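Here it is: the structure, laid out below.
All protein chains of the complex are present and in place, except for one that has been dropped.
Read from first to last, the chains carry the letters A, B and C; within each, the first residue is number 1.
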Amino acid sequence: MRFRAFAYALTLLSAFAATAAAEDEGKKPEGAPPADPAGFDFSTLFEPGDGWRSTRQIFVWNNETEPETLDPAVMTGVTEHQLALALFEGLASHHPETLEPIPGAAWKWDVSADGTVYTFHLRKDARWSNGDPLTAEDFRWSWERALREPNCQYKEMFFPIRGAEAFVEANEKDWSTVGVAVTSPHTLTVTLHTPCAYFLELCAFETLMPVHRRTLEQFGQLWTRPENIVVNGPFALDVWKPRDRIEMVPNAKWWNRGIVRLERMVIRAIDDQSTSYNEYLSGGVDWIRSIAAGKVTDAQQQADYYVQPYLGTYFFRFNTTEPPFDDPKVRKAFNQAIDKRVICETVLKAGQVPATGIVSPGIHGFPEFKGPGYDPVKARALLAEAGFPEGKGFPKVDVLYNTSESHKQVCEKLVEMWKTNLGVTVTLRNCEWKVYLEETRKLSYSIQRAGWIGDYADPATFLDMWCTGRGNNNTGWSSAAYDDLLARSTKETDPAKRYALLAEAEKLLCTDEFPFMPIYFYVNQGMLRPEVRGWHENIRDLHPFQYLFLAGPTKASAAAAGSGK
Amino acid sequence: MSADLDPPSDGPWAQAWKRLRRNAMAIAGLVVVSVMALAATFAGTVAPFDPRISESWETSLPPGARHLDLVNEFVVTAGQAPRERDVPPWLHDGLGDGHDHACELDVVAEEVKQLRVTMDGAKVTKIQGDGARTLAKVELGPEDHLRVKDAGTRIEAKALEPGMALPEGVPAKTGRWVLFAEWVRIAPDAKRTVRVAYGYGTVSAVTVAGAAHAGEMRIRAEHVRDLRVDGARKEHVHVLGTDLNGYDVLSRIIFGARISLLVGLVATLVSLSIGVLYGAVSGYAGGRTDVLMMRAVDVLYAMPYIFLVIVLLTVFDRNLIVLFVALGLVQWLTPARVVRGQILSIKRREFVDAAVTLGTTPWRILVRHLIPNTMGVVVVFTTLTIPAVILEESFLSFIGLTVKFGGEPIDSWGALVDSGRNALGVNGERWWMLVFPGAAMSLTLFSMNFLGDGLRDALDPRQKGRG
Amino acid sequence: MSGGAAPAVVRRKAADTSRVVLSVKDLKKWFPIRKGLFSKVVAHVKAVDGVTFDIHAGETLGFVGESGCGKTTVGRAILRLLDPVTGGSASFQGQDLLAVGGDELRQLRRKMQIIFQDPYSSLNPRMTVESIVGEALTVHGIVRTTKERRERVQELLKKVGLDPVRHIARYPHEFSGGQRQRIGIARAIALEPDLIVCDEAVSALDVSIQAQIINLLQQLQEEMGMSYLFIAHGLNVVEHISHRVAVMYLGRIVEIAPSDRLYDHPSHPYTQALLSAIPETDPDAPMNPEQLQGEVPNPINPPAGCRFHPRCRFAEARCKAKDQPIPVWRIAPGHEMACILGEKIPGAERIGEQPGF
Partner (left out) sequence: MGRYVLRRLLWTPLVLLVLVTLTFALIKAAPGNPFAMDRVVSEEIRAQLEARYGLDKPAIVQFGQYLGRVVTDFDFGPSMKFKDRTVNDIIANGIGPTMLLGACAVILAVAIGLTAGTIGAVRQNSVFDHASMSAATFGMSVPNFVTGPVLVLVFALSWKALPVSGFDPSFSLLPALGIAALHVAWRVTERIRVGPAGFSWGREFACLWLGLLLAAVTSVVTLLARSPTLILPAVTLALPFASRIARLMRAGMLEVIGQDYVRTARAKGLSETTVVVRHALKGGILPVVSYLGPAITGVLTGSLVVEKIFAIPGIGREFVEAALSRDYMLVLGIVVLDGLLLVLFNLAVDVVYGFLDPRIRYE
């Protein structure tokens, strides 16, 4: 569950229309690896394409900024996440199109009937890049290390596992209380405290990826250097020039080496979005993951531009512990006074979808909730009911947002609409990211801008946090009925019934209560060369690099090949 | 030695002024700076538009673009006085001028969906609309039609789906290209004329197609095709165009001048006050005090100041006061040194000894005798520091340390220039968002520099031509 | 001051020798020379090295010597412009001049003023004549309103021969050198002081203007009765105005005598040399055999023995001996001189000595 509002807010990624996809399903493409014994046929992911053999397979793309770390357990950001996907592999991995968990380091898994015990069977041929076998003990050690590592800030990812939360929060020393057991060198048994529908997705998440024990113990902080690092993913680190570029080559020891067609990835760290865009235009890179706000109009004219829905919601929190927003009527009035369509079409302009619910659409099988929409007359009536006819006597309130041009524009628009439709004057208060976070934590705001990006394709990622006392609630809002719905959903093992419970929870939030005010669902825009294949649209910004290849030469790949690499 | 000194005397300032007046460039600079300062001071009156109200459907209009004079939504109710924000200023003004007025709005209420169609030659490969969603197929209703955005050319098709070829008439291109299409759905009462009679404080009647309309009437500005007030077409013009958010560029520049000039002036005054006082005290005190104070300056001189400013601005709330202090702190060292040097030579002059023998207190000597004699340098420093500070501020805007002016969404020139450079298209599209704020800033800096040079020459003729 | 014709010589009034205004004893002012990393004092410039004299009420004491002899330093030390002095004492009207400070000093300053050599740098270019002359009045609270001040300043301007109406609002740069010096004088007399140090007050002026200013000073002395310490580098300048004249050489007084006596009977070789440097108006006078040779020695490291010996016509071997005191002789009432060979002068009476080196 990553709640990310910074520069990445609008910039998420998705897929280029893979036009040539799956021409003839049944036939195994030439050069594809053998089918996996587990039953999942990886060869279906080996997309056929002409001309890749005659092309230097060098993929140059911009990863926006310098990664804070290459240690998967310590990572927190999108930038790092991209790199972890290439360098490491969890027990499960992602299907590049559907994002369903498919076998990764484990070739199959069994789940107990009550959904709480997972038995993972690791591949016997899985190896570290230095040739060491990858075993269940590697995972157990890596997970224990992550839970003990102070720098690991995503420990929450382990919390479905029995005893993990106590191990961290109560500073437990005894590992045996945690439901992770190595039952054979290649079998890992994980016990959860309650069923967790998305646990396999978590197993593909970077925090749960394994690290090589001997390397860490030998090199300490320096273990991620190109000369030291030992990985278990499809790519190995070759060059790391901080703030400039990272280069990767295929990991020769990876169990599915045959599927990897790229011979090299050059990953730039251009953080200025205008520069990034210019670099794409000039042919310097073949994929950029975001577009500068000022360049969107320009980019939309280009055929290479892509835009996709993204698993994330942009909303505003209300501080429900203090008047006037302790009154749900006021919150609802504020919500209905906003014409979200105008914000999407005139401010954001990248095809963002106006939001009336909190759960981002696109989660398979979960219906999109349609809450009350823009209705200034109704909004005024609600405000009058709450005791502020035409906004008279409304206390001084402000909108807190972190400094950023696009947030500013959205906030300005909101203020304008509240003024026009409700007669209420709201002032703007911006502060810098790290300060904004502290202010949020202390509830020192009236209205606060927020964004929430789901870490797994499950509605729970958007609904969990509104339970009483959850760390990311940050509104002071609490409802016993809501808590009950969520508790019941966790215990429900039937997916359809579970979704129904969650849908009811969303309805509870977004019909009358509105501890927050949803504005829009994120989209993800970028530019991608048509020559890049094996790259699919999806709502989570995940494009496993092992399936990518170039169907023809690009300027960037030619230049990179020319420079002697 | 004749004692006849008529005509009446000139003070040293008057003399400098005389010399300055002979310097055409400096005077031109002075005029420009004064005009800018006046415009900034009376921004509310001078600016044609409110820089806080964006006209969101009037984005990226080129300079000189004319537009119907409406803001976003037009909301009236018969028998009521409309709220200020709901109607354009002309209507509001008309309510109070003691006459009856009427305005007519031609409204076409059509629902337009934007479609982004990726083409390969004449073949449709992908359709996106309704947010970022990829559409499998677009089926048009009986009243619907498709048209090419901006050009308005009708696309004669009843459905749109990947794989199909577009009918002729649509300008086909080779290779992959993007067609922006509009899917137009016209409501049954699509075309109507709304007539609003108003005056004497209220809207007296709202009529739609001849029939009186009761209750609230909301009209989206983007649906209005024509607007006549008392029979005359009502338009306004954006002399320098509008920006990506629909703000009037000229008004933004005028309001931006407020911040930039204010920052420049106040930070300069802060720095010079500190610098002059410090330098003067140090120079006049002399001896160990002087050594100590100057060593402190040396120490501070070696600091990478911009780094400290950045730290300051990230540490404290980013408001104007902090910016003044931060920028002022950067700039005071050089004046302190120069003023000290001046004081050292001035304090040796005998009029200071004379003042001492008269029993004048050290403080009075400092204030009455020493500091006034450094004013020439100080004035020159002011005119040269202001542009430096304005540049400094713009630089901070660029690296993301924009300063807010009392919570108002008003940007400094630096921030305007930065958003202008971001908006600049590959072939120089939307140049006006960069060029005009940039020109305003450069012109001011230019003028200040010329004025500074001129002042230096005028105040200290021996230094002529330096730097 | 109606200029044009040669100025009439104003007779100087006799001084009141019964009242001593200023008494200076063994005054020393050394300036340290610092060097090196830690600014260590390595030597001193002994600008004034033991000077003793009195000034009586209404008297003009001429102070003469080549540049660098320390005469200006004496003047400034007395006015407390060079704090602190290295040694000695000075009392002004019985008050210890060197010990007072703060407000007391500022009160004392009302009674002692200075007129500077350079009429250009001694006036603040950013102030009008009114504020220059009137400043002292404001500072000491003598005037309360601006009107009162203007009236007082106008009176003063009239006194020094400036136009009280046309000149009062002007800035210094609009005046000629002589006029500026008058402004300086106006400023000095504004507080009606008892002593004015005229620090080469006329040296920078043309000869004709010099006479005008000197006459003005004498006139003012007659009217207001203050004493002058009149510093000059040539004996000719002080001749007419001084009651007594002191001759300084390298930080010490070598001879002091009533004016007439000194010019008629110069007894120190240095005084003789200075006198002979005055251009003769009599074309028949013989060429001067007593011209000074050489340069003034470095005051950081003055010659051993008699400081004048390297340039002295009469110097003998004993004059060069180190560490000997220099005897001081009285030749006539009020006429004293310091010379190792003083016993050769008839009637010389040894009355004391200056310390040697």
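FYI, contacts are C-beta pairs under 8 Å (C-beta built on N, C-alpha and C of every residue); 3 or more make two chains touch, one makes a residue touch a chain.
These figures come from a predicted structure and were not determined experimentally.
Chemist: Out of A:Ser112, A:Thr194 or A:Ser282, which is the one that touches the chain we can't see?
Modeler: A:Ser282
Chemist: For the chain not shown, which residue from A:Arg140, A:Lys253 or A:Arg268 touches it across the whole complex?
Modeler: With A:Arg140, A:Lys253 or A:Arg268 as choices, the missing chain is touched by A:Arg268.
Chemist: Quick one: say which of A:Leu134, A:Met209, A:Val435 or A:Met517 touches the chain that got left out.
Modeler: Candidates A:Leu134, A:Met209, A:Val435 or A:Met517; residue touching the omitted chain: A:Val435.
Chemist: Among B:Val196, B:Met441 or B:Ala458, which one touches the chain that has been omitted from the display?
Modeler: Candidates B:Val196, B:Met441 or B:Ala458; residue touching the omitted chain: B:Met441.
Chemist: Considering the entire assembly, which residues of chain B contact the chain that has been omitted?
Modeler: Touch with the absent chain occurs at residues 295, 298-308, 310-312, 314-316, 387, 391, 394-395, 398-400, 414, 417-418, 421, 424, 426-428, 434, 438, 441-443, 445-446, 449-450, 465-467.
Chemist: Which residue numbers on chain A touch the omitted chain?
Modeler: Touch set of chain A with respect to the missing chain: 1-6, 66, 68-71, 74, 76, 150-153, 155-156, 168-169, 171, 221-225, 241-244, 268-272, 274-275, 278-279, 281-282, 284, 432-435, 437-438, 441, 471-472, 474.
Note that in this section only the chains that are shown with their structure count from here on.
Chemist: Central chain, going by Cα centroids?
Modeler: If one averages C-alpha positions chain by chain, the most central is B.
Chemist: So what's the Cα centroid distance for chain A and chain B, whole Å?
Modeler: 37
Chemist: How many angstrom lie between the CA centroids of chain A and chain C, rounded to a whole number?
Modeler: 91
Chemist: Could you put a whole-Å number on the gap between the CA centroids of chain B and chain C?
Modeler: Their C-alpha centroids are separated by 67 Å.
Chemist: Which chain C residues qualify as touching chain B in the complex?
Modeler: Interface residues on the chain C side: 3, 76, 79, 81, 105-107, 109-110, 112-114, 116-118, 121-128, 132, 135-136, 139-140, 162-163, 166-167, 169-171, 173-179, 184, 187, 191, 209.
Chemist: Show me the residue ranges of chain A that touch chain B in the complex, using the header's touch definition.
Modeler: Result: residues 14, 17, 19, 273-274, 278, 281, 292-295, 297-298, 300-305, 307-310, 342, 344, 346-347, 350-353, 376-377, 398, 403, 405, 408-409, 412-413, 416, 419-420, 423, 427-432, 521, 523-525, 530, 537 of chain A touch chain B.
Chemist: Residue numbers of chain B touching chain A in their complex, please.
Modeler: It comes out as residues 52-54, 56-57, 59-60, 72-73, 75, 83, 85-86, 116, 118-119, 125-126, 128, 130-134, 175-178, 180, 216, 218, 244-246, 314, 317-318, 400, 402, 404, 407, 409, 419, 421-426, 429-430.
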